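With one protein chain withheld, the remaining protein chains of the complex are depicted in position.
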Amino acid sequence: MKHRHIIGCLVAGALCAGPAAAQELTGTLKNIKDTGAITLGYRDSSIPFSYLDDNQKPIGYAMDICYKIVDAVKKELKLDKLEVKLNPVTSSTRIPLLANGTIDLECGSTTNNVERQKQISYTNTHFLTASRYVTKKASKINSIDDLKGKPVVSTAGTTNIKQLTEANAARNLNINIIPAKDHAEAFLMVETDRAVAFVMDDILLASLVAGSKAPGDYVISKDAFSKPEPYGIMLRKDDPAFKKVVDAATAALYTGGEGQKIYDKWFTQKIPPKGLNLNTPISAELKNEFAKPSDSPDPDSYK
Amino acid sequence: MFDNLDFDVIRRSLPYLFLDGMSFTLMLTGLSALGGLIFGTLIALMRLSGYRLLGRVAGLYVDFMRSLPLVLVIFWFYFLVPYIGQWLTGASRPIRVGAFTSSLVTFIMFEAAYFSEIMRAGIQSISKGQPAAASALGLTYSQSMRYIVLPQAFRNMLPVLLTQTIVLFQDTSLVYVLSIPDFLGAASKVAQRDGRLVEMYLFAAAVYFVISCVASYGVRRLQARIAIVR
Partner (left out) sequence: MNYNWNWHIFFEPNPTGAGTYLDMLVAGLLLTIKTALLAWVIALIFGTIIGILRSLPSRTASWIGFCYVEFFRNMPLLVQLFLWFFVLPELLPRAAGLWLKQLPNAPFWTAAIGVGLFMSARVAVQLAAGIGSLPRGQKNAATALGLTTAQGYRYVLLPMAFRIILPPLTSEFLNTIKNTSVAITIGLIELTGQARAMQEFSFQVFEAFTAATVMYLAINIVVVTGMRFLERSLAIPGYITGK
């Protein structure tokens, strides 16, 4: 017990708030212990956060973080074996599937905002990104206003499509908004000229462009629909015991320097399946956040 | 027009398409057909039971399911099944249900409505003298159903049941909306990853076409054989 407690404190750092094991298990932790399994929700094409490799196995930056969380949960529950189940989710299904218990953690590229926090919780932020759009250079779109009256695609169920919808109404742009099932499908709509632009978080756009057949044909906008917003791994709301374990695990990961290593692996080195290098060194804001992990939905708190 | 197509992408992804995708589709089709048939037969028996309330409930279920688009039903069940599980087992939180189980429950519940109509027609096609003779022989209701009526109804309706199963096989492709990797889902994942929509979708269409064609040809042959025996 004493030994455990020390490890717990090391892991949790400043967040360590006493022996959790003494309490009766509740919520997700109890469920995991009872079934001996934890289910991770993964994405098809949120490169490099959570996507399928050549063997159609989900990999990525957020998946790596989730596996670290799984290790911490295993340790917390003193399990010898913890089975990890994987369940595909889309932007549209991830919140209901988390709420209804199909998945326990959503490992992807989900924007953390106040509205969603009413439904679900997030652990510490793992990325910051702003909402922009990608177009073909040939279509000569220079500003959001140039999108007026044109078909524009975004992924159903994202904050981006909501921001686009709101901007469309507020600025009278008369854009024909097409919802797509996932990022890859949305990008293909631009590639095949079904839509002139794809509104999405800039990091995801950058990876889709880099992985496309002709990366030189595309340009990502300067104009943004939002400030850089935080990404978090989602877990169920009103489950403080589970959140404490997950928060402690991610905090330890980020403050201990291992977070930076995982970041570098996915953002500054070649990644499968095509050996792309995204060449996106860690931003000053994210570096600050790694030093002081936070699950705040407020973009301004990351400055 | 075919100059910049790369059909090699199909060869490279064959193991994934068939070992993962097609086996998911076939397993889902087979188990849903079986479950739908069992459940549908029960519903048909309820409708023909002569108990007013029972018949009415069964009839409402069938009409309700048949009024809704499958896509909507798929969304409903994917989100609702864990809560139903919680309610059935009296657990304190929603039951964890995987993608396959959830789709299976969806298709069984949905197809049961269609299979029940087929079985109802099948049961009604048996002349009244048969159950009457059965009860004269001292068979109970369930015995007469089990040994006399249902086997004949099933046999008479076999071609229609199989045709409905072919429809079901095609309908399972709709789990695409949930990103579940069935055959079409697998094809679209490869298509989107490699930017090879044209090749993969043509291939998927061809595979569905060939399987459905061969199956419906088989059903026609079977129908002809059964018709002669009768």
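Observations on the model:
The letters A and B name the chains in turn, as written, and every chain counts its residues from 1.
The rule is simple: a contact is a pair of C-beta atoms (placed from the backbone, for glycine too) under 8 Å apart; a residue touches a chain by one contact, two chains touch by 3 or more.
This is a predicted model, so every value here is computed, not measured.
Per the touch definition above, the residue from B:Phe18, B:Phe39 or B:Tyr83 contacting the chain not shown is B:Tyr83. For the chain left out of this panel, the touching residue among A:Ile47, A:Ile65 or A:Ile95 is A:Ile95. Contact residues of chain B toward the unshown chain are 1-2, 64, 66-72, 75-76, 79-80, 83, 86-87, 93-94, 170-171, 173-174, 176-177, 184, 188, 197-198, 201-202, 204-205, 208-209, 212-213, 216.
In the full complex, chain A touches the omitted chain through residues 91-92, 95-96, 99, 116, 118-119, 151, 153, 156-157, 161-162, 165-166, 168-170, 176, 178-181, 188-189, 192-194.
Keep in mind that, in the parts below, only the chains that are shown with their structure count from here on.
Chain geometry summary: the mean Cα position of chain A and that of chain B are 36 Å apart.
The residues of chain B lying in touch with chain A in their complex are 16, 20, 78-83, 86, 93-99, 102, 176-181, 186, 188-189, 192-193, 195, 197.
Taken together, the chain A residues at the contact with chain B in this complex read 27, 31, 35, 37, 39, 44-45, 52, 55-56, 85, 87-90, 93, 96-97, 99-102, 104, 181-182, 184-185, 188, 191-192, 212-213, 273.
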